[in-house]
Structures are given as structure tokens and as C-alpha cells.
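Sending over a structure as C-alpha cells; questions will come in a sec.
Only one protein chain is missing; all other protein chains are in place.
What follows is chain A.
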Amino acid sequence: MAAHEVQKQEPSTSRKSPFPLAPTPTKSSMRSAPASAPSSTKPCVPPSTTRVVAIKSIDLDRSRSDFDAFRRETKTMSLLSHPNILSAHCSFTVDRRLWVVMPFMSAGSLQSIISSSFPNGLSEPCIAVILKETLNALSYLHDQGHLHRDIKAGNILMDSDGSVKLADFGVSASVYERNYLGTSSSLSSSTTSSYRLTDVAGTPYWMAPEVVHSHNGYGCKADIWSFGITALELAHGGPPLSNLPPSKSLLLKITKRFNFSDYEKHGGADKNKSKKFSKSFKDMVGLCLDQDPNKRPSAEKLLKHSFFKNCKGSDFLAKNVLGGLPSVEERFRVLGGLKSEDDEDEDESARERVKNRRISGWNFDEDGLHLNPVFPTESSDSVVDPTESASGSVVKMVRFGGETIIPLSSESHESCLSSPGRVAEEERGDESGESSLESNLSSLAGADSIAVGVDREAMVGGLTAFMRSLDEQRQNVGTLIGLLRGEEVGEVMMSREEQMGQVVDRLRVELENERERNFQLEMELEFLRIQISGAYTTTGSATGSID
């Protein structure tokens, strides 16, 4: 589209944009975001141009940081220059909001395309084109020492001409910069250890095992894992295991290598479709999903994989994916009418949440313990993002929903009421919160079940599948409880026990750190009091006598 072409023509050395750096009146084709939204994105037409741009507007008053994350994101977006990467035209603040002006990708994210028109996934030739373009972007990023850290269909955008761009650098990081953050001027650490990141960031279902277990650090290969998951997402309509709560998915990922057959096995409800994939596709995905990051190929190498040979162009995508696709605005309206946020926004808020987890010092192993929805008491104290409660984003909501499950499913509760699975649910008593989630998910198409009404067949199928997975979970909970009580449970538990041990150790270290920091702060305050009073004791005593 226009925006795309013009951007290509811009010489790479100049980033002077013709855009005003202030919110001069713009024509917005959408309602503005609710005041409560931390960020929103909408298409606008700046005056004096005919280009439509997307503006991401972030409420800065809600972020407690010193804006370093925003600084890094906007910097990254203005310094990256690649046809497959969504860069920013400019960014500026408007009162309390940060506006990031970007090219408008009119077809929206692939996640939204899939959930609106391809609930069972895209065809292989289409997937090949999308993945190849994405790989181009990844290869460029990695070459720059940049990790995207949140590769998923929701962050791959498409324009009306079928061109594909990777977006959302909110949690991206530079391995070069990060390495230095903690270390002082001494060089020893940087020469001995490679440039690796250690903080947990991303979206659970797409996260590589070494990111979850980040104490050893991870590198570019973590993006390759997420890329592999994205391939599955495009092929099946959702990421693997998305019918399970995120923490469980994480545990599964860590405990064993999973591949297509696992996916089929865990995929549960909607697996009646028999989709055939080529050998080269399976092989490509298999390479990406190797447990050992070192064995995964680099982005550059992957590009040479046979799966990408004879790959079609973007016009092929435009014809086969975009034909008959409702417009982004249309899709919004279908998604319940009450939301004015883009899918990106949901990502945004979700991302914030992932970040928050990181900031508050949790890790996902912990989550596995604490936020596992098997303990329903844990699940009620969370914040609910209203935008995610509406039907269309069911799949999304669940992704981050380890903690948000029950309050969200009011609509789906109703659908459950009429379902024959109701009794089974009640039997499970306090786990009903989870079960409503599961049944909700079992009709993975999500939106449809609510809009169309309840399909009994699907519901029964879903519930049986759910029961199976519940049994499995119960077993897991049993072992976990056993572990917590210190009992030996079964023989399988060796590795899990080790994991628990690590978690406990890490928690202990964290607690220790926290204590230390607390102590230091107290000392500082004490010192300050002394300082304040001390600075005046001399003059104070003098004036005191005058008083």
C-alpha cells in the first residue's frame, strides 16, 4: 500500500519524516480508546498527507518505570530499517501519552486474520510465504544483536498488498546492551561469557524452554523456538497446548520435547480435522523446536531450508489470504462491539502483564505452582482486562489467563449452563472455574461459540477431552502436593523434584536479596535522619538559645 511503498523509497540514512511532531488534528476512522486502556492503536490520516498511519498511544502515567523501556522501544523502532520490520515514522508525547506513529498495516495481525477467517489454520503455501518474510526480519534482527523475544502470529502484520512485517519491539532487547547493564567497567565477565539475556520476557505459549528456565541465559535461538511455535500456530489456528493453562504448557515444554504428534495428542477437542502437512514443513518446525538451543538452526540457515524453496510472493498471500477477509474495522465490530482496541493493544496490555510478572520477581516455575488454575483461590485475585473478556479474544485471554480465568468467563458460563457437561462440572466443585475455561477453549474457534450459540456435539466432545486433560492435571497436582509435603511420589519425579529444588533455591536467594535491600534502605533512611538533624545541630543550638 501507499505507506509501504513510500517507506521503501526513503533513503536509509535519513530518518527525517514529513510527519508533524504534534497531534495536529487527525482524521481517525475509529472511536478513541477507552480512558482505561494502557495503550491503543488506531489508524489516522495526518493532515497534508494522504497516507494512513497507525498510531500507538501509550498512557505513560500508568507506567512506573523511568521510561527506559519506552526509550529502548522507540529507539529500536527508529533505528531498524528492513522491509519486513515495522519501524516507526516518529514518536512524541501528547500530554501523558506517548504516540508512536507507524505505517498502517491494513490487514491487521495474522492472529486476527486467522481467528476471523481461518480458525483451522492457513494452507502450507501461505504459511511458507509468511514464515519466509518473518525469517528475513529475524535474520536481520539477529545480525544486529537484537532479540525480538515475542515472535507470534499476533505480532506479524500484513498489509493489503500481502506484504508482511514483524512488529512490536516492546520486549525486544539487544544482547550487546543488556550484557553490560549490571557489570561495571570490568571486562572479565563479557569476555568469558557470551552475550546472553537472563530475564524472562515474552508470551508463555511461545516461550522457549531456556527462556522459562532463564538462569543459564538465552540467545537468538530463543526466537527460533518461538518462530517454530508460530509456524504451528499458523498451521493449526492456535499455538500448541493453548487449550491448557499457560503454566501447564510451560511445564510440559520443559519436561519433554514435543512435536507434531504431541501436538495432536494434546490438541484435544478440535482435532477431528485431518490436516496433512508436507515432510519438509514438519522437518523445518522440528528443527526449530529442538530442546537444545544450540541445535536449532539460525534464522539465516533456516531461510535455506527446502520448505522455503519455490516460495510464492506477497501477491499470492494477497490473493489467498486477504480475499474475502473482513477489514480490520469489520473484525473489531464482530468482536463484540464494545471494544475499540486493536489486537495489538491486547498484546500490549498482555505484554505489560508479562513484564509485571518479571518486575515483581516471579518466574514461571513459580507460576506453575502459584498460578496454576488448579488452585482456584489463586485465580480470583487478578486484574481483568475488560477488552479480553469479549468473545473474540478468548484464545488470547487464555494465554495470559492463568490468573484471570474465572471472572472472564461470565459469558461462557452461560453457555455451559445449557450444556450436558454441567453435572460433571459441578462434581468437580471448586475446579469449575477451570472447567468453564476448558470447555470454552474446547471450541477453540472461541468467538463462534458465543456468537452462534452452543453446539451440543462440540460441547460434549470438548468436555470429554477436557475430562481427560483434567485427570492428567489432577495427577500432576497430586504429585506437586506430594512434593510439597516432602513425600516421595512415584518414580517419575526425579527431574521434577530437581526443578522444585531449583525453584525453592531461587526463591530463597530472592528473599535474601529482598531482605538485604530492605536493610540497606532502612540504613539509608536512618543515615538521612541523622544527616538532617546533624547538619543543624551546630547552628541549631546557636539559634536555639536565641529562640
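Convention: contacts are C-beta pairs under 8 Å (C-beta built on N, C-alpha and C of every residue); 3 or more make two chains touch, one makes a residue touch a chain; residues count from 1.
In this text, contacts and distances are computed from a predicted model.
Not shown: a single chain whose UniProt protein name, out of "Cytochrome c oxidase assembly protein cox19", "E2 ubiquitin-conjugating enzyme", "MO25-like protein At5g47540" or "Small ribosomal subunit protein bS18m", is "MO25-like protein At5g47540".
Across A:Ala54, A:Met207, A:Cys220 or A:Leu463, the single residue that touches the chain missing here is A:Cys220.
In the full complex, chain A contacts the hidden chain through residues 12-16, 21-22, 60-61, 64, 66-68, 70-71, 74-75, 77-79, 81, 90-93, 95-96, 98, 142, 144-145, 176, 180, 185, 187, 190-191, 194-195, 219-220, 298, 521, 524-525, 527-529, 531-533, 535-536, 539-540, 543, 546-547.
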